[in-house]
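Yeah, one chain of the complex is gone here, protein chain that is, but the others are all in their spots.
Order of writing sets the labels: A and B. Residues in every chain begin at 1.
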Amino acid sequence: MAISPSDTTALIHARGLSKRFANLVAVDAIDFDVDRGEAFGFLGPNGAGKTSTMRMIGCVSTPSSGTLSVLGMNPITDGPRIRARLGVVPQADTLDMELHVDENLFTYARYFDIPRDVARRRAKELLEFVQLNDRAKDEVEPLSGGMKRRLTIARALVNEPDLLLLDEPTTGLDPQARHLVWDRLYRLKQQGVTIVLTSHYMDEAEQLCDRLVVMDKAKIVASGSPRSLIDRYATREVLELRFKIDAAPALDGKLEGIADRVEVLPDRVLLYTQDGDAAAAAVHERGLQPESTLVRRSTLEDVFLRLTGRSLIE
Amino acid sequence: MIAILAGRRPAQVPAARRASHLVERNAILYRREWSLIVSGFFEPLLYLLAIGYGVGSLVGSAVTLNGHPIPYAAFVAPALMATSAMNGAVYETAFNFFYKLKYVKLYDAVLATPLGVADVALGEIVWALIRGTLYALGFLIVMAGLGLIASPWAILALPAAMLIGFTFAAVGTAASTFVRTWQDFDLVLIVMIPLFLFSATFYPITLYPGALQLVVQLTPLYHGVDLLRSLTTGSIGPGLVGDLVYLVVLGGAALLLAAVRLQRLLLK
Partner (left out) sequence: MIGTWRVLEHHLMVYRRTWKGGMFVSFASPILFLAAMGIGLGSLIARGPVRTVGGVSYLAFLAPGLLAATAMQTAFVEETYPIMAKLQWLRTYDGMLATPLTIGNLLGGEIGWLAVRQAITAITFFIVLVIFGTVSSVAAVLMIPVAVLNGLAFGLPIMAFSATQRKDKGFPVIGRFIITPLFLLGGVFFPIQRLPQLAQVIAWLTPLAHSVALARSLAIGGSNGSAAIHLAVPATYVVVGIAAAGITLRRRLVQ
């Protein structure tokens, strides 16, 4: 194993980074760089190795092999110094249930050795930022999932981190709560905070990430900006067709030539094409009668499907 | 002492400053629950009242020390003090620590900050010690008020109680890393109750047959009891050195084990 601080300007620099548990490879020789000021994403389904990667970056898990430098330092020897400059939102909230909302932020700030008066002030500001100021003196337990998530995000910001790590920031939240979180993250991005996040939601990755890597089965299968990935691995538009149950086998060959590519899924058929409406017209011309048709733009979901033959969320 | 850690991670030495922030966290929590801390004084006093005086009135002057009869309350009081140091340390570490480790996942959050595993272990043990010291001080004052202190050596009973607290806090922390479910805590009780009852707590060790005396001398609380009893009654002898060495060695070994185990549990 050769883990050494590199001289690149990247905030995170990984080459051949791997994590093995007993007899399972969770992360398999991945390479990536995260630059200052960007929002970088790991997109992949459950079990792809996203959390394992994030934990190595967060210096709470030792890489099995490869090179990793975070903020120009070695996570193995400089753990405390690196963590001092990170903000971490773990996949599962790890709030201090025994303390009140504002005490959570205050004590967390103290872990960073932030003076008491500064800690108190920041706690107050951050609660306003995540719109929890009216819950400051409340217990944590009864907060809703979205509120807990926002509190965890506020907590991650308490040391004014150079790098914010978010592991599935909105998984399990209802749509409204998700939008609230996205809105806050968007603001942070605009303030120039470097963000690394993981997600298995393509819409989340598309909205928040400047650049992302698609992970599957411990490996990186593609990387680039959301737009460039869609351009490269999908067409401009997608025509979604739903047929009556068991009608699909009858389609055999009938869709040939209408689209660049056809994917037959259990519940629908996807036609990748530059012009969805034209394709829909062609389908009807051939005498096919789908229950419903929908023309939409390609998304990262389509990229993932193309790369792995599976959906992101099973 | 916590320098040797598992895996390829290099030795991490705990930093007092980092650990102190965890102590502060606990203090913030207990600021609201001070009544819980205060009521902790209560139990050892009850035992002193019930056993030292209630049962003591049945015992009379049947206990002798160096050939002189000694009031029964003066005999059991230091033993109760040692027991309460043990109980306090084990409850704070084994039980509360397990709760924070497995249920509230406190340390998962803490370890994302500059604090490391060694800092966490140090912080929790120091916190247990601070609490234990407060209790020991309170108990000593009560003993003095009741005239149960027969020697100026008793001044040293406070640091001695802290040593007992340290040893059992380290043992408790190490034990908590082996606990899988709450049911396993019955095992902790299976160990603690006999220690409390049989460590020459209520009668001199000479009451046991020879072989049994040896067994008792192998257990940790006996040495705590012997240490405190020697100091508060003023029967200072070479046995004290044995007590000290035993407690220091056990505490150090347990601390090492705790650090290695925690490293493995928390930094997968």
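The criterion applied here is as follows: a residue touches a chain if its C-beta (ideal position, glycine included) is under 8 Å from a C-beta of that chain, and two chains touch if they have at least 3 such contacts.
Quick caveat, the model's predicted, so the values are computed rather than measured.
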item	value
Residue of B:Tyr47, B:Phe139 or B:Tyr246 touching the missing chain in the full complex	B:Tyr47
Option touching the unshown chain, where B:Val13, B:Ala27 or B:Val55 are the choices	B:Val55
Absent-chain interface as seen on subunit B, which is shown	33, 36, 39, 42-43, 46-47, 49-51, 54-55, 57-63, 183, 186, 189-190, 193-194, 197-198, 201-203, 207
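Note that only the chains that are shown with their structure count from here on.
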item	value
Of subunit B, residues touching subunit A in the complex	7-10, 12, 15, 17-18, 21-22, 24-25, 28-29, 104-106, 108-116, 266-268
Residues of subunit A touching subunit B in the complex	1, 21, 58, 60-62, 76-77, 79-81, 83-84, 86, 88, 90, 92, 94-99, 103, 106-108, 110-113, 155, 159
